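Removed from the display is one protein chain of the complex; every other protein chain stays in position.
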Amino acid sequence: MQDTKSIYEKQGFGGQSGFGRLSALVLVDFVNGFVDPDVLGSPEIALAAHETLELLDLFRSLKLPIAHTRVVFDDQGANHNVFTLRVPALKKLTENAFESQIVDVLKPKGNELVIKKQTASAFFSTGLSEWLTFRGVDTCVIVGCTTSGCIRASVVDAMQHNYRTVVVRDCVADRAQAPHDANLFDMQQKYADVLSKKEVLSQLHTLK
Amino acid sequence: MQDTKSIYEKQGFGGQSGFGRLSALVLVDFVNGFVDPDVLGSPEIALAAHETLELLDLFRSLKLPIAHTRVVFDDQGANHNVFTLRVPALKKLTENAFESQIVDVLKPKGNELVIKKQTASAFFSTGLSEWLTFRGVDTCVIVGCTTSGCIRASVVDAMQHNYRTVVVRDCVADRAQAPHDANLFDMQQKYADVLSKKEVLSQLHTLK
Amino acid sequence: MQDTKSIYEKQGFGGQSGFGRLSALVLVDFVNGFVDPDVLGSPEIALAAHETLELLDLFRSLKLPIAHTRVVFDDQGANHNVFTLRVPALKKLTENAFESQIVDVLKPKGNELVIKKQTASAFFSTGLSEWLTFRGVDTCVIVGCTTSGCIRASVVDAMQHNYRTVVVRDCVADRAQAPHDANLFDMQQKYADVLSKKEVLSQLHTLK
Partner (left out) sequence: MQDTKSIYEKQGFGGQSGFGRLSALVLVDFVNGFVDPDVLGSPEIALAAHETLELLDLFRSLKLPIAHTRVVFDDQGANHNVFTLRVPALKKLTENAFESQIVDVLKPKGNELVIKKQTASAFFSTGLSEWLTFRGVDTCVIVGCTTSGCIRASVVDAMQHNYRTVVVRDCVADRAQAPHDANLFDMQQKYADVLSKKEVLSQLHTLK
């Protein structure tokens, strides 16, 4: 790993983009099916969801924009896609399935955006970027699951849409440790500031 | 790694999407600056470029659609973005810089699309998906560099645009081994068929 | 008008793109609120909806892809936008409002895509283009309302996504005649083949 890091350092990766003027919180796929190791999740994801509550409360008290995502497919399959072709288990995440509901502890309030998506990125064909534009957001703070899946895809897209992007290390998790670690490394080197919850809370209090 | 694989297997990942009716070849960022370890590349990337020639020749002889990408930023910085903020070394990839030219061995022909991009994915705000639509493509065969960077981002986007997606293992490479391996694992489990060049050549000959 | 036409003809506009290999039917915003002159509609739109049934039946019998759109805003306004800022009447089109339900005569079947949108184009951040890609579609046949609003926006986007685009003259309508006529002219000159229902039915029978 030291070798890998030194190559990235030598070539000029690993910079920081920081916080801008206005931050939004994007909670990716914290749904019942992804906190359950017997469905598509892991105990680490359940822990990350609990860690997220404090952050969500701060965003709420600061009246900053908050968006949640769920994966939702049509009951009769009208919007099945290449993703469901490769991972048929996703098809069970239908509108009323227990597995596709956001976990109780992070239940959205009525003024928060809830996106239903059928693919990895929270931004892809969902209108999230336009929603952020209307609210003057320039920084996305991203939490949720899985680190190597929808978090990675959402983080790359957040940067591609030109938002300063922050991943909260304690509030993202995966179904296995190695992909979690590898993707945090990639994101930090190239796409996002990977910070502890403590650092993020402190930054937001400063900006208040 | 065995543990990781068994978790993914148990949860139903690792399926195949296969080849469809018509394949395009997408060559991502095979430019001088990415084959040079003293700039942004590695010797492995130079090797992957050489491995790609045989595949490119087959796509040419079958008259299948071919698209190349380069990273190109404005000389005076008008299109600098969050990516250049984090990785300032990218700014040297200007229109006429040696580093941003496609490597000689894979030089595009006049009827092939050459995309100039300023971010990771070959699809992001480049018009690539529309170009493929007009040509009736349903399958993207992706090669280039780096595995953990623009290949990963392009592969996720190819699947998100609902193309059956294939990564050619021998024709993608990275600046370091661990991210290369980790990203091939993620892509195979979730987004794309990761195949050897031999398998891809054989499939294309069959479809001929 | 003759002068206008001769300018366009002289400059080379008014070509045809024709039908391709596989057509989809896109029904834009045929909802209760847009067939009612006391809400956001007109009697002409109600007529266009009835004219559409025969076309919908043919697409169903040929098992061709069918997508419907509705305009749907959140009850509590979480996804209000610049469009609702300019046209507050749109806010009443909530999930369960009578006005936002698709008209009975064109009620979608379970295997047809139903898109909920918050803006003009059926393609904008809705996933429609990806859905068409997965189904191998290269031609969009567009019907619905209003000609000068969501039809125009959807038709421009269909062409921009590189679909051959057809507007069915008898199956689109507006709340006023002059914008209807002006937009049919613009679309025919630049973006889409504007054909009668009879011509479209005949073309589809030929392709069968």
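Order as written gives the chain letters A, B and C; numbering starts at 1 within each chain.
Operating definition for what follows: a contact is a pair of C-beta atoms (placed from the backbone, for glycine too) under 8 Å apart; a residue touches a chain by one contact, two chains touch by 3 or more.
Small disclaimer: the values here were computed from a predicted structure and weren't measured.
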item: Candidates B:Thr126, B:Ser148, B:Asn183 or B:Gln203 - the one touching the absent chain; value: B:Thr126
item: Which of A:Asp36, A:Asp138, A:Asp181 or A:Glu199 contacts the chain that the document leaves out; value: A:Asp138
item: Residue ranges of subunit C at the interface with the undisplayed chain; value: 1, 3-4, 7-8, 11-13, 15-17, 39-40, 42, 81-83, 85-89, 119-121, 124-125, 148-149, 152-153, 156-157, 159-160, 162-165, 175-179, 182-183, 185-186, 190-191
item: For subunit A, residues in touch with the removed chain; value: 21, 129-134, 136, 138, 160-163
item: Residues belonging to subunit B that touch the chain removed from view; value: 74-79, 81-82, 110-114, 118, 125-127, 130-131, 134
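As a convention for this text, only the chains that are shown with their structure count from here on.
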item: Interchain centroid distance [CA atoms averaged], subunit A/subunit B, Å; value: 25
item: For subunit C, residues that touch 2 or more chains besides their own; value: 130-131, 134
